[in-house]
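First comes the structure, then the notes that go with it.
One chain of protein is taken out of this complex; the other chains stay put.
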Amino acid sequence: MSERLTVAKTYKLYVGGAFPRSESGRSYPVQDAKGAFLANAAQASRKDVRDAVVAARKALGGWSRATAYNRGQVLYRVAELLEGRREQFVAELGASEGLAAKRAQSIVDLVVDRWVWYAGWADKIATVLGAANPVAGPYFSFSVPEPTGVVGVLAPQSSSLLGLVSVVAPVIATGNTAVVVASQDRPLPAITLSEVLATSDVPGGVVNVLTGRTAELAPWLASHADVNALDLTGAPEATTTELERAAAGTVKRVLRAGAAEPDWTVAPDVKRLRAFLETKTVWHPKGT
Amino acid sequence: MAAPSPANTGLPPALADATRDETSLRRFLHGLPGVDQVGVEQRAAGLATRSIKKAAKLWAIDTAIGMVDLTTLEGADTAGKVRSLCAKGRRPDPERPEVPRVAAICVYPDMVTTAVEALGDSGIHVASVATAFPSGRSSMPVKIADTELAVAAGADEVDMVIDRGAFLSGRYGRVFDEIVTIKHACGDAHLKVILETGELATYDNVRRASWLAMLAGADFIKTSTGKVSPAATLPVTHVMLQAVRDWHTATGTRVGVKPAGGIRTTKDAIRYLVAVHEVAGPEWLNPDLFRFGASSLLNDLLMQRRAQLDGHYSGPDYVTVD
């Protein structure tokens, strides 16, 4: 008896809660850490960027106005689903990043835990970053953090899952929606994560994942007038200055990349939560 | 509620409707725009920083003197005291005959006769408080009799108090009827309606009470009896000035405003005049439309007037104590 032929997965984009192919019809081969063919991934175009931004904008109203408790629960649910797919992620990480099984397992553990950590922040960040301002007058003045809006995220190139989760979770935990450009050479875990999101309670459009050439897609995100902020973490080093310049065209908030990709296993702080929050200060007189 | 009185016939339909019955009146008064306390106090404080100098100040002083309702409302009032006040009102600064006379002498009803005699043909009005001043706590027949007594004695202005208890418990119709009735009892005498804003507590109430009084036929709305603290304040007067201005916009007629109690200095008086000028409008800078209910204010105005003209400060020994 011959061995059963496995059913290979077609990796597509994740936009507005659906899994379309690139409108360009393009795909590109993805290799494992040793250079062997793994799968074809959709190669998104600028029009896919455009569609993803539309989807993210459309989802923003509902997601940003959901109660923080609700967002926390929805995100926690994602962690539950991630836990259920541990084996798949371990296998994919092993293939994508060439990690030994044990190492891959510990990374996936961190991924789930990190997601839980950020899920718990959804209904606390306003307490930590907000304030009642003791102004010198008969007014109640308070400041609350609010999501910046649609955030373009260039996901880390090396850490295809832990890095991805570490940059996406804080963006959506704070009520933003995201257009994510996945690691160019290691895009498969991002698509699998999309499948988790699609089957979770995260509304379609809150996270949109594009695979393809980062250097091709990033300028369209950086210059898009309906994108409010840009995370350059996974931007190719040679392009960051240009991207920042493009972002200046509509005064986007830009989270710059460090000199090297961060060590994602280090416990995070609230910096990434702060990065895509605005502060709104409200005043009202006190009187009878 | 009484049928529409002569006072409010000829009102625009919307306002005439407001007085049709208790429910309409309540709906109307509660439909008036609210007053934000911080906002109105800030505006009043801002306008109080106007710097009035030189000729503008002298004009303000003389205008203010001519707007004073020189008042004595004491249990210890005697004919002698009232006569002395009248003399002061006629010639506030005996050494300076060009100083204008005051607008009115304001007394209790039993002193009206004395005041009328003392003032003769000076043109100074005689104002009498009435309606169980200052609390207003008596029966309607007593209040009417009180008013009739004052008018019969020769008062040509009556300062009535509203029933604050009725107002605060929401019985606007009762307050309205009282004012209409007293207005009727006044005959030709001008009616000033004292809201006693210190007891109304909120600016929203002050605005409602102002409109209520105007709907009922008040010729003047007046802040206070002077017996309750706080008496007149700048922001309260602002709200009332806004009300008479809005009333004029709605009806084409002008109602006067009289702050009373606590206005003691020229500086205070000028701040009120600036408010009159810029909130109600220059037309109100006239004793027919603005009065100060005051006693000690007059001497400060006189001292400041001297300082202004003489180029040095005056002292209390150079103005008369009455």
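Every chain is named by a letter (A and B) in the order it is written, and numbering of its residues begins at 1.
Simple rule for what comes next: a residue touches a chain if its C-beta (ideal position, glycine included) is under 8 Å from a C-beta of that chain, and two chains touch if they have at least 3 such contacts.
Operating definition for what follows: contacts and distances are computed from a predicted model.
Here one chain is missing from view; checked against "Betaine-aldehyde dehydrogenase", "ABC transporter ATP-binding protein", "Molybdopterin synthase subunit MoaD" or "Aspartate carbamoyltransferase", UniProt names that protein "Betaine-aldehyde dehydrogenase". Among A:Ala131, A:Ala198 or A:Ala215, only A:Ala131 touches the chain left out of the display.
For the chain left out of this panel, the touching residue among A:Thr199, A:Thr250 or A:Thr265 is A:Thr250.
Within the set B:Thr49, B:Ser139 or B:Ser229, the residue that contacts the chain not displayed is B:Thr49.
Taking the complete complex into account, residues 65, 128-129, 131, 133-137, 139, 141, 143, 148, 225, 228, 240-245, 247-251, 253, 256, 269, 271, 274, 278-285 of chain A touch the chain not shown.
In the full complex, chain B makes contact with the omitted chain through residues 33-36, 38-40, 42-43, 49-57, 59-60, 63, 242, 249, 273, 277-278, 281-282, 285.
Following the convention adopted for this analysis, only the chains that are shown with their structure count from here on.
Measuring from the averaged C-alpha position of chain A to that of chain B gives a distance of 69 Å. Against chain A, the residues of chain B that register as touching in their complex are 36-39, 41, 201-203.
On the side of chain A, the complex with chain B involves touching residues 137-139, 285-288.
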